[in-house]
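Only one structure is covered here, and it is reproduced in the block below.
All protein chains but one are shown at their positions in the complex.
For chain A:
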Amino acid sequence: MIDIKSETQGYVAHGVSACAGCGMELIIRNILDVLGDDTTVVIPPGCSALFCGFGKETALKIPAFQGNLENSAAYATGIRAGYRAQGNNHTTVLVYAGDGGTLDIGLQSLSGMMERGEDVLYVCYDNEAYMNTGIQGSSATPFHAWSTTTPAGKNVMKKDLLSIAIAHRVPYCASCSMGNIPDLRHKFEKAKSIQGPRVIHVFSPCPTGWGIKPAKSVEVSRMAIQTGMWILYEYEYGKLKVNIKPKSLEPICTYLKMQKRFKQVTDEQMEELQQLVTANYNKMLKMEKI
């Protein structure tokens, strides 16, 4: 048995299995704090599944179902329908999946869920690779990042989850970050009050996989925002808004140099990536005006 020194607050227990400095843990604590106990969560295999419990010891104080890797959105759809059939329209049905379970193997069922307009809050905590199995590349792994299956650095860009969600005309989607918890909490307050498919994409550092010190994950998250590598924005009923606009963007090398996964990036690659990041940031500012 664990010797508990202090009782945890909220809906996530003490003594969880997440690594030190894990973004996913801080994020779920805040999400559940905002959503409250009238929430049921579907969690696919991955870091969050191991985190939520093992055998008789579980870490969440809300109902949870550990699904399969590719069908969280479908399980959530069924749970929502089952609740509705019993007159329960109030419980928030939440999915808490990683980038692999969302953008790779889970994209089909997520697409179905969004297209049908299911009343489900879908969260992707994005640590930019398959971290639970030991740092294999995903479609969310960034350009030039090292992983065990992209040993020379990934040669293509990261898949854009929120553009996919917007293409499905969801009522609400947003990006959040471990580096800005007030913004995250505000967005979950909003998402909770909206009906229909909501997709929230959360930047979630993995110290082990990214090659950073556990104490640095918040700092790295903030630098991602400062450099435009991660843009905090939301899309609400057809209107896009960039929530955080740095006065001027820091050069991306500041962000890349904090992490071992980018250490093989050449000056030319850095320059190319800088142009892409700047162009993307400017595109977002333009889209805000549409």
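Please note the rule applied: contacts are C-beta pairs under 8 Å (C-beta built on N, C-alpha and C of every residue); 3 or more make two chains touch, one makes a residue touch a chain; residues count from 1.
Please note the rule applied: contacts and distances are computed from a predicted model.
Chemist: Going by UniProt, what is the name of the one chain that was not included in the view, given "Pyruvate ferredoxin oxidoreductase alpha subunit", "ATP-binding cassette domain-containing protein", "Cation diffusion facilitator CzcD-associated flavoprotein CzcO" or "PTS sugar transporter subunit IIC"?
Modeler: UniProt protein name of the non-displayed chain: "Pyruvate ferredoxin oxidoreductase alpha subunit".
Chemist: Any idea which of A:Met24, A:Cys52, A:Ile212 or A:Leu273 touches the chain not displayed?
Modeler: A:Cys52
Chemist: Since one chain has been left out of the picture, which residues of chain A touch it in the full complex?
Modeler: With respect to the unshown chain, the touching residues of chain A are 37-40, 42, 49-50, 52-56, 58, 60-68, 70-71, 73-86, 91, 108-109, 111-112, 115-116.
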